[in-house]
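Sharing a structure here in structure tokens format.
Missing here is one protein chain; the remaining ones are kept as they sit in the complex.
What follows is chain A.
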């Protein structure tokens, strides 16, 4: 079983971590249901790794309560260790051991019974496509292969809960797709996965996700819930001179974000009491005053828009406070 009786794997309340005067994680509340792929989305330094480390019992929280698989953390962290797998952000297996040696080592450390180790290692080598590389040193493999090996090692003891800290940040798109296939296979088999990422396309694959910004949880829900609740409107702006149009828009009070996509601009505006038509007209007026002839049409919001909207919003609230 992957979660408590109520099907909740992780429950966190008021979780805070301070490093001196820096507040890395600021009163985060979190509920992660079992057998899901739960995403942590946020830019670098938003407190994703710190949160994961506190959930594993590697860091002591400054404040707050953590319940993982029915255990109080950090007090019962030792009891948790054999039930979780943890894949660190940096490749943390041994570069100077071979694929098989790394797997054997982790099997022994994780307490896989000796009689079952060889079979389990063979099984993982097969599943994770290392049959022709068993004797290759881990340090000589590509980024994608290393991550695959790290995942195989993290699941060697069949953990109920798997923490993955930016598992694919150094991996090419092809390997990333394979890697995510593996994650869904694990979730189907009953494992709960908590994955941090700063990549939107990965976040969109998660069953549920939480968006972290500067240590604060600014939004959470399923990807479609989040885009549906989007606090703003999304537009595609076609301009003759996208660079100048961008300069005209970027400092306007109602504009949350502008990003150039090829020859067009993707613009996100505040919802602030106006409907999509009103917001579109606002943009046309703004660009007209700047001498730009443009076409503006509304677009389907995506997760990146959500991300920009919620992080801008939290920063503006902070400035006003």
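The working rule: a residue touches a chain if its C-beta (ideal position, glycine included) is under 8 Å from a C-beta of that chain, and two chains touch if they have at least 3 such contacts; residues count from 1.
As a working rule, contacts and distances are computed from a predicted model.
Undergrad: According to UniProt, what is the chain that's been left out of this complex called? Choose from "Cell shape-determining protein MreC", "Glutamyl-tRNA(Gln) amidotransferase subunit A", "Transport permease protein" or "ABC transporter ATP-binding protein".
TA: "Transport permease protein"
Undergrad: Using the definition of touch stated at the top, determine which of A:35, A:110 or A:214 touches the missing chain.
TA: A:110
Undergrad: Return the single residue from A:23, A:97 or A:252 that touches the missing chain.
TA: Of the candidates A:23, A:97 or A:252, A:97 is in touch with the missing chain.
Undergrad: On chain A, what residues meet the omitted chain?
TA: 53, 56-60, 77-78, 81-82, 84, 86, 88, 90-97, 101, 104-106, 108-111, 114, 137
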